[in-house]
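Excluded from the complex is one protein chain; the other protein chains are retained at their positions.
And now, chain A:
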Amino acid sequence: MRSKQQEVVAAYLFLAPFLITLALFFLYATVRAVFFSFTDYDLFNAPRWVGLQNYANLFREENFLFALRNSLVFAAVVTTLQTFGALVMAAVLNQRIRGLNFFRAAYYMPSVTSSVVITLIFLWMYQREGLFNYLATQVASYAPQLGVFALLLIALQIIQVLIERTRGYPARWLDPALFAISFLVAAAATWLLTFLGILLPRDAEVDFTWLQTSQEVPGAFPMALRAPVPLIAIMIQNIFTTIPTFMLMFLAALQDVPKSYYEAASLDGATPAQQFFSITVPSVQPVTFLVVTLGLIGTLQMFDQVAIFGNAVPIRSVITLAYFVYQRMFPGAQLPEVGFASAAAMFLAVLTLLIVLIQRRFIRSEAS
């Protein structure tokens, strides 16, 4: 009996530093945020109870609606693309080859640096005279070459596969050996045509405004869910940084999948794409669930990029819920609207929990 009591005392002693931190900076803080969200408070005068007024006012605030729209679009697009991209990359990397560790490390490198560093670099590349516009200009100028190259590649591949088949070999349409030959020959032919001056690069100049613009991309979204161009710029940057992390999670799971599954499928004549959808995707289901959850939590709380893009973009096109809260708490010259900011923060917390719960239902039901 004494030893049991001792164990309880020991446990709470071991937990004490953590529990104190948790109680003060999480529990107390959350309870206070809930309380503030029902009050009118500016840090200088005592909080005044206003009931649900702050929550009602949220939806009358134009910037809040922009922030809500941006956060939702951002979370949906980024989570989808990064999950899919990470899984595809992991499937490609899931090989027993030399040098895999080097490649894993190389891909992970951008993710170890801070979001500030990566965002600054991207911001620099998004300038009007930056790398993105330069590369786009190159692609536009060499569009004839790229087109001819693609046509040659397809034609050569078809011809080669047909020849191999008539010779009695079981060649697939994407046979790697034939593809390598087609690729090299098509590249050489395109280069020769350009060198001889038969195929000339076009005089193109891409001058796309990534930052100082209020242009929006309608895409497939309903009207309310259009994505402003600067937000798309942040999406690209975010996907770039998060794919490697999630790719490593998928890769760890994939390496537990027996190689024999793929070999058997291969013998049955399944294409790589079929193998991907019927072996890879189902066997990493639990990790997919985790990646989507982490992705949603991360993207719904996106803040750093908005702060760093700052005045380089129209604020409405990139403002997120997290940034909205910060901006109302520290509005510069004006009085802080602590109550209003707390209401927006509570809204963000509840939204995060709801979306994670819904997604949990959705992916679980699909698995069963």
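Assume a contact is a pair of C-beta atoms (placed from the backbone, for glycine too) under 8 Å apart; a residue touches a chain by one contact, two chains touch by 3 or more; residues count from 1.
Just so we're on the same page, contacts and distances are computed from a predicted model.
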Protein name (UniProt record) of the chain left out of view, among "ABC transmembrane type-1 domain-containing protein", "Putative phosphotransferase enzyme IIC component", "Glycine--tRNA ligase alpha subunit" or "Sulfate transport system ATP-binding protein": "ABC transmembrane type-1 domain-containing protein"
Of A:Leu52, A:Leu120 or A:Val281, the one touching the omitted chain in the full complex: A:Leu120
Contact residue for the chain not shown (choose from A:Gly51, A:Pro170 or A:Gly197): A:Pro170
Full-complex contact with the absent chain, from A:Asn70, A:Thr83, A:Gln160 or A:Ser342: A:Ser342
Residues of chain A in contact with the chain not shown: 4, 6-8, 10-12, 14-15, 17-19, 21-22, 24-30, 32-33, 36, 43, 89, 92-93, 95, 97, 99, 101, 103-110, 112-118, 120-125, 127, 129-131, 134, 137, 165, 168-180, 240, 244-245, 248-249, 252, 269, 271, 273, 286-287, 290, 297, 300-301, 303-304, 307-308, 310-312, 321-322, 325-326, 329-330, 338, 341-342, 345-346, 348-349, 352-353, 356
